[in-house]
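Structure provided below as structure tokens; questions to follow.
All protein chains but one are shown in place.
Per-chain numbering from 1; labels A and B assigned in written order.
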Amino acid sequence: MWWKLLLFFWIAAFSAVGLVTPIAGSLTELSMIAQWSAEKAIPVKFRTAGEPVSAEDGGWVIRGTDKHGHDADFHFSAIPENAGTRDGYLATARYDTTAHRVEVVEVLGEYPGFSFPFIPGLEERAKIIFFHVPMAWMTVVAFLVSMWFGIQYLRKKDLEDDFRSVASAGLGLLFCVLATTTGSLWAKFNWGSFWNWDPRQTSIFVLLLVYGAYFALRSAVEIEEKKATLSAVYNIIAAATVPFFIFIMPRIMPGLHPGSADDNSAGPVVSSGGMDAIMRFVLYSMLGGFLVLYGWLMRIQGRLHRIKLKRAELAP
Amino acid sequence: MLKQAFAIFWKDLASELRTRYAINALLMFVVVTLAVIMFALVGETLSPGALTGMLWVVMFFAAMSGLSRSFVAEEERGTSMTLQLLATPTAIYLGKLLFNLLLVLALNIFIVLLFLLTMDQFTVAQIDLFWFVILLGSIGIASATTIIAAIIAKANTKGTLFPVLSFPVILPLLMAGISATKIAVEEPMWDTVWPDLQLLGSYIVVVITISFLLFEFVWKD
Partner (left out) sequence: MQISATGIGKKFNRRSIFREVDFSVETGEVFGIIGRNGSGKSTLLRIIGGLLSPSAGSISYGINGTDVSVEHLHRVMGYAAPYLTLYEEFSAAENIALYAKIRGLQKGSSDIAALLDRVGLPTDRKDPIRAYSSGMMQRMKLIFSILHEPPLLLLDEPISNLDREGMAVVYDIVAEQKKTGTVIIATNDDEDIAQCDRTLRVEGRA
């Protein structure tokens, strides 16, 4: 019982951390954005390194340091509350390239203890990584587990192995649908359309087709033993051919996903080892949570299965 | 084992020539499909690249309508047990693979010839590379569909299940095949087409190997 509560709090806590942690950029991103758009304001955090000084053209200027230790003048239109005593700010701002100073648009709060990096092009939408990526991973894990028990069934002809294979395929289908839905909703806001035939979108679409075909095949065979054998064989064939997409897709389609082979703008999110440490920690914690959740769902299905067998008086 | 496989191959061929169960319907299917495409495209000018896609669509659906025949016929007539009493599963798989290979090659050559004759806009830049890709693609289609046909022959809703099960398995082959054919049709460059050819080759090797390993489980009740 205790571990279920722990799991619940674990996932809830890391979801909260993932969603609530502010996104805050540095001077690097500010100047990068300024090259593309003079108007766009992004969230930044900085520590104050001096007293507010009134500016010649009105407003107030405070000397500040960003998280990388770079200095700049931060210009406020009105003097912020408790200006002398605060040690830092989280604020939306833009870089004024003519005055060579940062224009603070709106103060959001104190300097946050930890934050996620600002990634141009992703911004707040980067936070989907904590939910979408674990779902996509679980789809693949469930598929591999399903294939593993399929092989076990072919070796030992034990219908319990077949049951585990189906249970895992069912969960895989669930995670696959969730990953596809969250992904395409996100794609609408980030890439402009729900579906773009990006390599990973295509791969998950094919996995969805494989799961669909797997269950269609199962419902078309009546004898349990034959059903188990045929679906295990199909599972293995699919698992042997799906990886070809890894080689074929990049030739046909440019990747949109961060971390695609031809992607060099992904920056600090997922490029190997370059991901922000806090983000990586939250992501891996969520992955762990989802893995345990998957195990729990497998256990529940196992119990349900035994109850059904008992009612039909077929328990071994 | 090879002798057994050839004997089964000849049996299927003789049976097909006698009953004309698959081939007549398949040839008509191809003619009808091409006619539909031509009616749909009256007055349109399409690039050879777009027509390559059409060509593969026709080849895919022709395969989907004909290649399950050899296994489904054994199962429907109840002769699969007879065959089981005559030869090893490996020989049976090989015999069926050879038959499907012949059928799909004949079918695809027919489709391509009709395509070249009827579509004026379909010009091929390098014809020998083009035929080589069609040959590799045909072998790939035959190898993937033979094991799937063996699976669906044991199920209830055979006809509808065949494309459903085949599509996700055959999709990498289709994509590599279309990509390679496009290169042969538009701007033949050996170094750009080479990865596609490698992919087609390794796909065939992987699928046939795994089919040999798994066929016995499918075949035996």
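Convention: a residue touches a chain if its C-beta (ideal position, glycine included) is under 8 Å from a C-beta of that chain, and two chains touch if they have at least 3 such contacts.
What you see is a predicted model; the values in this text were computed from it and never measured.
**Q** Going by the contact rule already stated, which one of A:E51, A:D71, A:E106 or A:E225 would touch the omitted chain in the full complex?
**A** Reading the full complex, the residue touching the unseen chain is A:E225.
**Q** For a quick check of understanding: of B:A7, B:V57 or B:L135, which residue touches the chain that isn't displayed?
**A** Only one listed residue reaches the unshown chain, and that is B:A7.
**Q** Looking at the full complex, which residue from B:V36, B:M81, B:M189 or B:V205 touches the chain that isn't shown here?
**A** Looking across B:V36, B:M81, B:M189 or B:V205, the contact with the absent chain belongs to B:M81.
**Q** At which residues does chain B meet the chain that is not included here?
**A** Against the left-out chain, chain B lists 3-4, 7-8, 10-11, 14-15, 18-19, 77-79, 81-82, 84-88, 220-221.
**Q** On chain A, what residues meet the omitted chain?
**A** 157, 159, 222-225, 309, 314
In the analysis below, only the chains that are shown with their structure count from here on.
**Q** Counting only Cα atoms for the centres, state how far chain A is from chain B in Å.
**A** The computed centroid separation for chain A versus chain B comes out at 40 Å.
**Q** Using the touch rule from the top, collect the residues of chain A that touch chain B in their complex.
**A** Residue positions touching the partner: 154, 206, 209-210, 212-213, 216-217, 220-222, 226, 229-230, 232-234, 236-238, 240-242, 244-245, 247-249, 251-252.
**Q** Which chain B residues qualify as touching chain A in the complex?
**A** So the residues of chain B in touch with chain A come to 144, 147-148, 151-152, 154-157, 161, 164-165, 167-173, 175-176, 179, 195-196, 199, 202-203, 206-207, 210-211, 214, 217-218, 221.
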